[in-house]
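The complex is shown incomplete by one protein chain, all other protein chains being positioned as in the whole.
Which chain is which? They are A, B and C, in the order written, and residues in each are numbered from 1.
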Amino acid sequence: MTSTNQHIQHHTEKNQNKARLLISCTDKPGIVAAISTFLHEHGANIVESNQYTTHPDEGTFFIRIEFAASDMKEKEETFQEGFKEIAAQFHMKWRLTFLYKLKNMAIFVSKELHCLRELLYEWESGGLMADIPLVISNHKEGKELVESFGIPFYHIPASKEIRHEVEEEQLKLLKEYDIDVIVLARYMQILTPHFVSTHPSKIINIHHSFLPAFIGANPHKRAHKRGVKLIGATCHYVTDDLDEGPIIEQDVIRVDHRNHIDDLKKKGRLIERTVLNRGVKWDLEDRVIVHQNKTIVL
Amino acid sequence: MTSTNQHIQHHTEKNQNKARLLISCTDKPGIVAAISTFLHEHGANIVESNQYTTHPDEGTFFIRIEFAASDMKEKEETFQEGFKEIAAQFHMKWRLTFLYKLKNMAIFVSKELHCLRELLYEWESGGLMADIPLVISNHKEGKELVESFGIPFYHIPASKEIRHEVEEEQLKLLKEYDIDVIVLARYMQILTPHFVSTHPSKIINIHHSFLPAFIGANPHKRAHKRGVKLIGATCHYVTDDLDEGPIIEQDVIRVDHRNHIDDLKKKGRLIERTVLNRGVKWDLEDRVIVHQNKTIVL
Amino acid sequence: MTSTNQHIQHHTEKNQNKARLLISCTDKPGIVAAISTFLHEHGANIVESNQYTTHPDEGTFFIRIEFAASDMKEKEETFQEGFKEIAAQFHMKWRLTFLYKLKNMAIFVSKELHCLRELLYEWESGGLMADIPLVISNHKEGKELVESFGIPFYHIPASKEIRHEVEEEQLKLLKEYDIDVIVLARYMQILTPHFVSTHPSKIINIHHSFLPAFIGANPHKRAHKRGVKLIGATCHYVTDDLDEGPIIEQDVIRVDHRNHIDDLKKKGRLIERTVLNRGVKWDLEDRVIVHQNKTIVL
Partner (left out) sequence: MTSTNQHIQHHTEKNQNKARLLISCTDKPGIVAAISTFLHEHGANIVESNQYTTHPDEGTFFIRIEFAASDMKEKEETFQEGFKEIAAQFHMKWRLTFLYKLKNMAIFVSKELHCLRELLYEWESGGLMADIPLVISNHKEGKELVESFGIPFYHIPASKEIRHEVEEEQLKLLKEYDIDVIVLARYMQILTPHFVSTHPSKIINIHHSFLPAFIGANPHKRAHKRGVKLIGATCHYVTDDLDEGPIIEQDVIRVDHRNHIDDLKKKGRLIERTVLNRGVKWDLEDRVIVHQNKTIVL
C-alpha cells in the first residue's frame, strides 16, 4: 500500500535517526536537567523542544522534545528503558516515538467524502506522516476513492440496533491492523462508551460548528437562523460526552446574508476539511497533550 | 466640537452633493426601474448600488443606492417628497440620508475604555462619519479622555434600583442632542424594554464573545474552561432579548493553552474594539438593514 | 462526462430561468434606468445587482445584474437583441449569459496536481458551475486522476523548440470543444503572445507568490532567503507581460523560522489551490470585469 507513497518513504528515511518525547507531570525542579542530561549521555542531540508549565497554583509541566542520534534503531531499547526510570522518578505520563516507525491511522467515514479526500491528498503529498492501513465506512460512497489509493476499504453497514455487533467488527479490524489513531472524517454514527474507552485520546472527530456554539445536530441550519457572520469547525478528541471532548483546533469562515443553508454547508465543508487536516497533522507529529479536558499543543 | 475634526469636515464638504437610499420591501417587478427612472428624471446619477432579493419563496427586496446630484441641498425636499410616492406604491421601508448632514452618535460607556477609545480615534482620523455630541457613562473613568476631544461627558451613576430615573435622564439628553445612533461601548447596564423601544435598530452593542457561544456573563472565563482555540466578539443591535439581537458583525482571534483568563480578556479587548468599529462604521454608512432578526449588510 | 455530476445538473435546472449581465462603459446619467426599464418591460425581475462607478474624474460605470424570467430559453434571443440596442446607445462592453448553458472550461496542467485536484473536487461537489470538456498537459502525471472523473486527458509534450506546434494543437482542441475559459493550474510553460491574444481576459493563471513580491522564478526560495513571515498566491488573467496581468484574487498563509524551502512549497500549495479556486469561481459566476489592468469583482 505505501509503495505508492514516495513522499512518506522519503521523509521516513531522512528522519530515521530522530525520535520524539511528549511528557506531562506535576512540576518539580530539575525535570529538564534530568531529561537533557540523560539524552546527552546517550549521544542524543535535541533538535527542537517546547516546554510549558501551567500557572504555579496548579503546576503541571509539559514538554515536547525532538531529538536525533546516530543509529537510532539500535539504540531504541536503550532509550525506552533508560527513560522509564526518569519517568518513574517524576511520575510522568509520557510517549516516546521513533520517526522511522510510522503510526497506523484508520479513517472512518460515511457518505460525505470531503474530509476523507483532504486527508488522503494531504497524505499522498507527504503532509501526514502515517500509514493508512484501512478505511471503514457504513456506506459505499468512498470505496472507489479509497481503493484508488491502494488502501483497503471496509464497508460495515451500521445502525442503532446493531451498534454492538458493528463495533465488535470495527474493533477487531483496529486490533488486526494495530491502529494507533482513529479519525472520524464525518462518520455519522455515535460511538459507545465502550468503544471510546478502548482508545482514550486517540479518536479524533470533526464537528461542523465552532463549538460550543451549535452543539448537536443541524448546526448550519441553526447558524442560518441566528444570522451569524462566521461559521466554523472544531476538531476534538472523542469522549463520552458528545461534542464536549478536548478541542485540538478550530477555525472559521465568513458568510453573509446571501448565503442560504446550502451555501453554509458548502463553505462549512471547506473549513471542516482544513481544520481536521491541521488537527490530525498535529496529533501525528506528537504535538498534542490532553490535560483536564483541554489540549496543550506544543 | 467638530471644529477639531478636519477630516470629517473635509469629507462632508467633498460629499455635499451625495445622498443614500436604503430600502426594503416585498419584491415586485419594476422596483429598480421605478427608482432609477425617478433618480434620472431628477438629475441624480447613481454612484454605487447593491441590491439583493431573498429566495423567491420569501421574496424580500433590499437595495442600497448612493447617488449624486448638483445642488443636492436645494433639491433635498424634492427628493424626499418625490420618493415618498414611490415608497408608498411599493410599500417600502426606507431611509434617505444626505451626506452633508452628519448623523448624531451618542456613546455609552462604563469603566473599560478600549472600545470608546477606538471609536474616538477612528472618528478623529476620519473613519466614522458622524457628530459625537455627547458621551454618557455610569462611571468617571472616561471623563478626561472624552473631554480631550472637546466632547461633553455626562456622568450618570446607575444601578438596578434607580434604572428608571437614570434612563429618563439619558433619554432627555438623547432628545436634546437629537441623537440618531447609540453605541454601547462596553456599557455594563441592562437597558429596559422601554428604553430599547424608543430607538428600534438604533442601539448598537458589542458582546465579548462569538455569539451564540457564551451568551451571558463571563464569556472569557467559560471560554477558558472549555479550552477553545479562538475567542470572538459580536456587534449587534439591541433588542429586548439579551444577546439575541440582529448580528451586524463578528470576528475572532486565536488563543492557545498558555493564555489564562486575563490573557483572553486582553486579546478579547482587541477583537471587541475592531468588531465594534466595523459594525458602527457600516451602520453610519447606511449599509445595514434589519430583517427578521438578521442583518443584510449591503 | 457531466452525467456523473449531479450537483451541476441540479443547479443548472434550478437556475434555468436566470441570466446575468456584466457591463462596463463610460458613466452617463440614466444607464441603470435604461437597463432596468428594459428588463422590466420584458418580464424580467432583478434578483441581485451590484454597481460601482469609479471616481468622477475618470467615470467608468460597472454593473453586474442577475435576473430571472419565466421561459428564459424562449426569450433568450429577445433579450440578446433588445439589449444590443441599449449597449450601442451607451457604448457598453457587455456580456449576457444564461445559466441554463454551462461555460466550457479547459484546464492546463503540468506535473504538480494540487490545483487541478482542487478544481476537480470543487467542480464535482457543485462549487464550480462549468463543463470541463478536457484537460491538457505537457506531462502524463494527471492522466489517471482526470480520467477518473470521466474527462478526456490530452497529453501534449511541450518545449521551447516546438512551442508553435504545441500551441497550434492546443488551439485546435480549444476550438473543437468551444472553450470559454482556460485555467492554468500550475502549467509550467510560457504562452506566446499569439496564444494569449486569442483569449483576452479568458486565461486564468495561479502564481505562487503574493505579487508583486517575488515576480518570476523560485518565489519560495527567495521568500525563504528574505525571511518573510507570510507567503502568498495570486490568481490573475494572463497578458503578454509575465506575472503582470490583472489580479483577480490573492491570499497569504503564515510561515515561520522553522519552515525550510520545502515547507514553504507545501504551505504554498495549500494557498495556491485555495486562491485559484476562488478566482475561477468568481470568473465563472461573471463577477470579474477587467479595467485598465485591474479587476472589478462585483
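Here are a few things to note about the model shown:
One rule holds for everything that comes next: contacts are C-beta pairs under 8 Å (C-beta built on N, C-alpha and C of every residue); 3 or more make two chains touch, one makes a residue touch a chain.
Just so it is clear, the model here is predicted, and its values are computed rather than measured.
From the options A:Ser36, A:Asn104, A:Asn259 or A:Asn293, the residue with contact to the unseen chain in the full assembly is A:Ser36. Although one chain is not displayed, chain A still touches it through residues 27, 29-33, 36-37, 39-40, 43-53, 56, 68.
Chain C meets the missing chain through residues 52, 55, 210-214, 226-230, 232, 246-252, 256-258, 260, 293-297. Taking the whole complex into account, chain B touches the unshown chain at residues 48, 114, 117, 121, 125-127, 148, 258, 266, 269.
Just so it is clear, only the chains that are shown with their structure count from here on.
If each chain is reduced to the centroid of its CA atoms, chain B and chain C end up 37 Å from each other. Centre-to-centre spacing of chain A and chain B amounts to 43 Å, using the average Cα coordinate of each chain.
Of all residues in chain A, those that touch two or more other chains are 258.
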